[in-house]
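All protein chains but one are shown at their positions in the complex.
Up next, chain A:
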């Protein structure tokens, strides 16, 4: 009597759990769930520690960005007073990204901005304007669509906080290369807030354009230092863009890893629930077997 009642109860309980499959298959899915649970937990550990690393790096990167930004502003002051007279037809694009991924869409946003700038109809420029890329990620993206424009690429920069020596090395190679251009545009990610970055373009006026500019002629010079100035300000502008892009990348990576950890946590919760239910269903099934066996006697 008692057995039968409990049997009835079990029967009504087990039905809302969904159709309990056959015993053997149930065990297999339990094992599968367990494995998945384990791997998701491992992934969560990785994303969590990546987030922690990015957070500590972000603080340093942001400090470097503050002073680097001031440096860039002081550097570009002269370009505001001496703008290029006739818009450059053949521009050199320097795209600032980095070698590492797992940081949201910041690499593709600079690539997109570069593509837009080249295709732009407001300020038409030569379709075969050269592009130089700092960082492998954007290089891969740009080589697919603008492969023939790629003139040079740099990597291994931006792993840690960029130094002036990095920027000077890049500027040196650009100056030494025999790529022809009238003006330079640096495409980089601008840091707006900890959760928002925007691709931005900063213009560097070259030596010849500076000499032609009326604003530039207002400045007094004892010796002709235009060439030195142009090279120095190119290095400075690259430096400012590098540090800002680096801060953006760390911040984006922190956010991306934060989201990934959250998603992993959700997944773990869901899988744990599924696993526990499955186990309970298996136990119940075994009990049913025993009880039916006992009551059949």
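Basically, a residue touches a chain if its C-beta (ideal position, glycine included) is under 8 Å from a C-beta of that chain, and two chains touch if they have at least 3 such contacts; residues count from 1.
Simple rule for what comes next: contacts and distances are computed from a predicted model.
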Among "Trafficking protein particle complex subunit", "Phosphatidylinositol glycan anchor biosynthesis class U protein", "ATP synthase subunit delta, mitochondrial" or "CMP/dCMP-type deaminase domain-containing protein", UniProt-listed name of the chain not shown: "ATP synthase subunit delta, mitochondrial"
Full-complex contact with the absent chain, from A:189, A:236 or A:251: A:236
Hidden partner chain, touching residue among A:29, A:62, A:143 or A:163: A:163
In chain A, positions touching the absent partner: 64, 66-68, 70-71, 73-75, 77-78, 81, 163-164, 167, 218-223, 225, 228-229, 232-233, 236, 239
